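The excerpt is restricted to a subset of chains, each kept in its original location.
Per-chain residue numbering starts at 1, and chain names A, B and C are given in the order in which the chains are listed.
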Amino acid sequence: MSRQSAGTAFAALLRRDFLLAYRRRAELLQPLVFLLVVTTLFPLGVGPSPQLLANIAPGVIWISALLATVLSLDSLFRSDYEDGTLEQMVLSGQSLALIALSRTVAHWLVAGLPIVLLSPLLALWMNLPEEGMSILIKSLVIGTPVLSLIGAIGGALTVSLKRGGQLLSLLVFPLYVPLLILATSAVSSSVAGLPYTGQLGLMFAGLIAALTLAPFATAAALKLSLS
Amino acid sequence: MLSISDLCFERYFERVFEPVSFDLSAGSLLLVTGSNGCGKTTLLRLLAGLLEASEGEIHSREHPLYAGHNPAIKDDLSVEENIRFWMKFMGTRETNTGTELCQQVIEEIGLTPVALQEGRTLSAGQRKRCSLARLLFCDEALWLLDEPYSNLDREGIVMLDRILKTHLDAGGACIMTTHGSLRPEGFELQECHLISGREKYSGTAA
Amino acid sequence: MNRLYLFFHKTGSPPWFYRFSGYLIPWLWVTFVVLTAIGLYLGLVRAPADYQQGESVRIMYLHVPAAWMSMMIYGLMAVWGFIALVWRIRIMEVLIISSAPVGAAFTIIALITGSLWGRPTWGTYWVWDARLTSELVLLFLYFGVIALYNAFDEPRKAARAASLMAIVGAINLPIIHYSVLWWNTLHQGSSIGSSGSSIHPSMLWPLLIMAIACKFFYGANLLSRSRLRLLRQDHRKRWVQELLSEES
């Protein structure tokens, strides 16, 4: 049996994901625009007072990022599941954790990274004081990969269900709570002139932990969904 | 190559089919027959390792190639890109995974006219052919084919029989399901007739 | 050895569990009733009212045990989930999914009694205090496990998915707890820290007795539910048929 080396398979998968993303490049903009639209709803919903907006800015931006991520999670494994690709991948004998990791990396690159890139604009809109800006970006850089990694577990668990969308959000939002708290408190602290490295450090520790554990949980969930 | 004994599978704590046993040696073709819903697909998925047997055992040293109803074709990629991806991901018989091999496979499976068309636009038969393309480059000795003839035109059936012949002659083995109206021609074959668990009790065909 | 092991767990176990739990359940219920009677008597009649909170302090005898149970049950679910996933033991799958509703119920009781208690003491039903918030998140975790289980058709697959979710949730639970704790103190200072004012023995005893009674309730309830679930799942199996013919 000519089992392909893990590296080549991983590369092939990543390549395919980029090709797919490129084919549907119009869709790449969707998480961004979603983020913009949701963030716009807040000034409309709570009123335009700059002081109030500045107060809630870190929370709103992070919550919008959570929502955008969760919305894109549902399709993380779904299309591969529905057309039988996942089945074939599992049967190919390649490590499922590696497949999960590769999909997660691709997901972060097309759904997480854009959020990071867009955040300065959102911060500007929401009147976030300038001292908070760089911490906001840092928190997103560390935090969005964790969102993808943890979210992938939920995506894998619900992939065999017809309407996984809302269930998925129910599963992953509670798991996102610590991240949301740490990130927003880091930003608020920096705005208030308080130390914030503690929070960022914890988030980083979370990233390392998620990176080592989440792919295996995702793999287990995928295996389960296929049976 | 593969031997199973008293294999059966439960769903909702009830047997899907009555226990089956058989031995498959290199170079032989096993046809799993039975009426609609008797559990042929279930058996194949068991053998592939996608489901877990509730009783009985599977002895096999082979990593099988499974081609089921679900074609594993990405809607947004062209036929060529699809095949190329699977060649890279699964590895090929030849060491060369390049363009020529891919072209050759597409030619052989009869998809040249639609090689650049996106997966979503394929007709039912083209889709089936694309999913069977794997048979041409994979190295696995044991094939599990779930109704490979469905949706194929006459020409396609002849083509599949030819591919199968080559495989068996080279010492491979194949297990194939069919409900009996379409069967491989010109082969020596073992047959395994599945009996659905329900049928046994009720005496009616499912 | 391995075959024996598999045989034991796949076929031997459910009838054995059924019979064993059948002996156990009545005793659990009896102990629960006795303990509850004693606890309630001590708590509602004998224990003094609080000099600050008055009679409302008696909510404590329900609130605190329920809160403790809510956390303990989630922990147990994670343990069983782990065993179910690794060793494929069916009884564990049944246990985990029978626990979830009980745990969720205790969580809801803790939330509701806490809210009712909060009204006289804090003047509001709800504040975003650390402990309250993490209890709420715990409720969501329970909901997630239950919803995931219900979303699948095949019971065994569903149970394994729920197990995985319970484990992931359990890893996160302490993290959530500490982050929430920290979040609140950071923003607000501990305005409502219900810090353990060293409790007088006359209040401590009924509390402890009620806490233990709750554990017996959980045990009895869990085993009864699990038996029922096993019966329903296996109603076509031989052991259930034999059981039915024995009883009729």
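Here is the rule we go by: a contact is a pair of C-beta atoms (placed from the backbone, for glycine too) under 8 Å apart; a residue touches a chain by one contact, two chains touch by 3 or more.
Just so you know, these numbers come straight off a predicted model, no measurement behind them.
Although each kind of chain is drawn only once, the file as a whole records copy numbers of A x2, B x2, C x1.
Simple rule for what comes next: only the chains that are shown with their structure count from here on.
Chain contacts here are complete: no pair of chains fails to touch.
The interface with the greater count of contacting C-beta pairs, when A-B is set against B-C, is A-B. Taking the mean of each chain's C-alpha atoms as its centre, the chain lying closest to the overall protein C-alpha centroid is A. Work out the mean CA point of chain A and of chain C, and you get 32 Å between them.
In terms of their C-alpha centroids, the spacing between chain A and chain B amounts to 37 Å. Here the spacing of chain B and chain C, counted between their Cα centres, is 48 Å.
Residue numbers of chain C whose C-beta contacts span two or more other chains: none are found.
Not a single residue in chain B touches at least two other chains. Touching chain A in their complex are the following residues of chain B: 48-52, 62-66, 68-77, 81, 85-86, 88-93, 131, 139-141. Of all residues in chain C, only 85, 137, 140-141, 143-144, 147-148, 151-152, 157, 160-161, 164-165, 167-169, 171-172, 175-176, 178-180, 182-183, 186-187 touch chain A in the complex they form.
Within the complex formed with chain C, the chain A residues making contact are 153, 157-158, 160-161, 164, 167, 170-171, 173-175, 177-178, 181-182, 185, 189, 206, 213, 217, 220-221, 224-225, 227.
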